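Got a structure here, written out as structure tokens. Questions coming.
Other chains dropped; remaining ones untouched in position.
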Amino acid sequence: MPYVNIRIAGTLSREQKAQIAAELTDTLERVALKPAAYTYITFDEVADENWAIAGKLLDEESL
Amino acid sequence: MPYVNIRIAGTLSREQKAQIAAELTDTLERVALKPAAYTYITFDEVADENWAIAGKLLDEESL
Amino acid sequence: MPYVNIRIAGTLSREQKAQIAAELTDTLERVALKPAAYTYITFDEVADENWAIAGKLLDEESL
């Protein structure tokens, strides 16, 4: 029963999210023996304005 | 001072969220002796495209 | 498929956690129509030294 939260800055296409979910679920089943049916994965797509690295918001460059 | 994060796929009506918050706050006060005034509850309504179970995004069926 | 994370300062007994899980799962099924079998609840018991309110760690009084 893994629960995985993936947070990325910006957005992903539906195809990217589907591929990541498929691969990660396979990894968890193969490596950690977690049944796929019990694996939840959520994606949080965070706006650049809401993510900071090194003390600066990610959208700073474009201002 | 509990902090509770409730993540659901899809959306809830305002009435559903109010009812869940009231019942859960009561549960935590009655069972865990946590004063209601200190209980924070947040709801994250996650799009079906951003939630996967068993390696598939929840919106897959409808494509 | 709700995922709920309950964070409390201090600890709860096993009986308290079992009761909270049972009541909250019932609330989510009854109010939000979420099947109990899909509801995950996790508890994080956070040490008083790791929780601050109003800028003070919760263990401060006892020092």
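The chains carry the letters A, B and C, assigned in the order they are written, with residues numbered from 1 in each.
Just so it is clear, a contact is a pair of C-beta atoms (placed from the backbone, for glycine too) under 8 Å apart; a residue touches a chain by one contact, two chains touch by 3 or more.
Given the structure is predicted, the values throughout are model-derived calculations rather than measurements.
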Exercise. Hey, this file places 3 copies; any idea how many the whole complex holds?
Worked result: 6
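By our rule, only the chains that are shown with their structure count from here on.
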Seminar exercise, completed: Between the Cα centroids of chain A and chain B the separation in whole angstrom comes to 20
Problem set entry | Where chain B and chain C are represented by their mean Cα positions, the distance between them in whole Å | 12
Exercise. Using the average of all C-alpha atoms in each chain as its centre, how far is it in Å between chain A and chain C?
Worked result: 24
Seminar exercise, completed: Residues of chain C that touch two or more other chains sit at 1, 3
Problem set entry | Touch list for chain B against partner chain C, complex | 1-9, 12, 16, 19-20, 23-24, 27-28, 31-32, 34, 51, 53, 58
Exercise. Any idea which chain C residues touch chain A in the complex?
Worked result: 1, 3, 40, 42
Exercise. Along chain A, where are the residues that touch chain B in the complex?
Worked result: 14, 17-18, 21-22, 24-26, 36-37, 39-45
